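Sharing a structure below in structure tokens format, with a few things to ask.
In this view, the complex is presented without one of its protein chains, the others remaining in place.
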Amino acid sequence: MDLSTLVYGLNLAAIYGLMAIGISILWSSVGMINMAHGATFAVSGYAAWLASTAMKPVIAAAFGKTLLASLATAGVVVGVALIAGALMGALIYLLAFLPIHDKPNFAVRSLIVTLAINIATVQALLFFFGPRSRGLPKIFGFGRLEIFGVSIRYDQAGTILCTAVLLLVVLEWLRHSRKGLEICAMMQNPEGAALSGVSVRFTALPIMMVTGALAGMAAALLSQTIFVSPTAGAIPLIKGLTIALLGGLGSVPGAVLGALLIGFLEAFTGVIPFLGQRYVMFIQFAFIITVLVIRPRGLGGLLDDTRE
Amino acid sequence: MPETARTETHELLEIRRLTAGYGPLRVLHEVDLTVKAGERIGLVGLNGHGKSTLFRAITHLVGWQQGSIRLDGREIGGTRSLGAGRRTSGIVRLGVAMAPQGDAIFPGLTVRQHLDCGAYPRTAWRERRTRRERILEIFPPLRALQDSLVGKLSGGERRMVSLGRMLMVEAELYLIDEPSLGLAPKISRAVMDAVWSLPTEGRAMIIAEQNVSLLSGRVDRIIGMHAGRMRGEVGHVALS
Partner (left out) sequence: MVDVTQTKQSAPKKLYKVGRHHHDYRLRPNGTQEWSRARLPFTRRHWLKWRGINNPRTLTRERVLVDKKPLWWTLSLGALLIVTPFLPNAMINVAAIFCMYAAINVLWTLIIGTAGIFSLATLAVVGMAGYAAAAANVYLGVPWPLMFAIGPVVGLLIGGILALPSTRLDGLYYALLTMGVAEICRIFVTQLRPLAPTNGSINKVGSFIPEDWFLQREGLLLGFAGAFVLLLGALLVFRLVNSERLGLLLRAAKTGREDEAFSEACGIDFRRARMQVFLISSAALGVCGAFYAMYYRSISPSVFSLDQLLLLFAMMVIGGLGRSEGAVLGAAIVILIDKGFVELGPLRIMLVALIMGGVTIFAHEGLTGARQQFRNFRNRKKSERRAVRTEKGGEVMPEEATEIADKQEIYYRRFNKRLRDELKTYITPELIEEHRQAPLGRHSDTLERVLNYFRRGEVPDKYAILRVDGSMDRFRILAFSGERGAPPRVVDDKEYQTLSEAYHAVFLLRVNDLLES
């Protein structure tokens, strides 16, 4: 059990955390469970792949094989993934939020509609791109660093760094901007927010675009280790959902903590000899179930106010 | 001698035959109310008889079954009893400001953030510092508490935050629900003084209160509500 498993766990935690935070924020502010997050993930991955294949000759012509070329590729991949994620979030807003947000039973119905969108998108991707998985260019290149005597792969370091930066940006935006203030208000007291003129309809769109962008980033980062395929979004969705529930819906610190726990759990389970990769899901589910039975509202609980 | 003809005052709020309630339960029955600009109206009645529900029906936090509400001649929403709460922000932006019972505060935000939240129009947001100053002058105890989390404040301070947030915008209709509820007499007097100091030019205010003595002499009309119906004006016979 060496520290490289720790790093691996951190890597996974970062990616799952991106998904989980998106789901958590969306639920506590808008009251909607987004089952189509997996679709957003897959679509962003494919968009990044398309963009990188299209731009490869252009970049090669402009920069050759230098560091700038790889930076440009990285920029294209990440940028397109973010944009595609945001656009997909906007699409889900149009289909699953606007028509039913003021009708009864909104939570259950939005869950079903997003589920339908998820299935439809996956089937559409299967139809257009086929079931073969595609590879994305390596953003961070190959190679390893040495920090405190631990050997970390470039892409692991890059993932952890990027996630941390993106999360900090999002959290600062939430805290200091006008829209962020409105979103926090909506998360803590929907009635008070409505009475302060915060319109759910107009605030939900930026939230969904931002959470979509988070999923897009997760896709760009995860595809360094796993290829892009239509069903690639299913497992991150389930992991993100379970981590969001584990951390307590609506609690961002809880989601982060849950992501870290699950990430490390997955890393260590893979290493233990007689268990291996096959039992990963099993162990994770068992852990989450145990925690939820002990603390039915998840880890976040009293950290900040959650919407029930 | 009382005035002969009716002066042309502007009808701000007109409620007709409003029947509203929670789900299948009807709390308000055929309520009629007309409020003109410049009026201060007191709404009295015992707990559970519909005062808060009337306010919540106007801001559409509670669904209606029947009736119509006109704000400035404009019909605000129909009898869609679904999705109550989703219309509220639209109605608020039309010029209705409400300080509800229970204050509707955000426990994790500071006092300053609360006041900023209340300044939703663009002009108010740009002038928010000056407006915040004005509110702090109306409610002096808040000045020291600007950076504290509202979730940790006392009842009176929360009430001030809720009213202050409501006042960050120039609204046409102010709905204040039980401003003195749960407050010590000294603090409730301070809160009520702040309420009476608001200008009424071109605006209207409806204050729901159980304590009629706090309202007497300050409001133009006192309307009673009993079992969800308007019971006309309440007064005392002073046969001395």
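When the chains are written out, they are named A and B in that same order, and each has its own residue count from 1.
The rule is simple: contacts are C-beta pairs under 8 Å (C-beta built on N, C-alpha and C of every residue); 3 or more make two chains touch, one makes a residue touch a chain.
Not measured: the values here are computed from a predicted model.
Engineer: May I ask which residue of B:67, B:100 or B:156 touches the chain that does not appear here?
Structural biologist: B:67
Engineer: Hey, which of A:241, A:259 or A:299 is the one touching the hidden chain?
Structural biologist: Of the listed residues, the one touching the omitted chain is A:241.
Engineer: Given the full complex, what residues of chain A touch the hidden partner chain?
Structural biologist: Residues touching the hidden chain, for chain A, are 33, 95-96, 99-100, 103-105, 108-109, 112-113, 115-120, 123-124, 126-127, 238, 241-242, 245, 249, 278-279, 281-282, 285-286, 288-289, 292-293, 296.
Everything below uses one rule, namely that only the chains that are shown with their structure count from here on.
Engineer: Take the average of all CA coordinates in chain A, do the same for chain B, and state the distance between these two points in whole angstrom.
Structural biologist: 42
Engineer: Spell out the residues on chain B that touch chain A in their complex, using ranges where they run on.
Structural biologist: Residues of chain B touching chain A: 59, 61, 82-83, 85-90, 92-93, 97-98, 100, 103-109, 113, 116-118, 120-121, 125, 151, 165-166, 169.
Engineer: What does chain A use to touch chain B in their complex?
Structural biologist: 101-104, 106, 178, 181-182, 184-185, 188-201, 304-305
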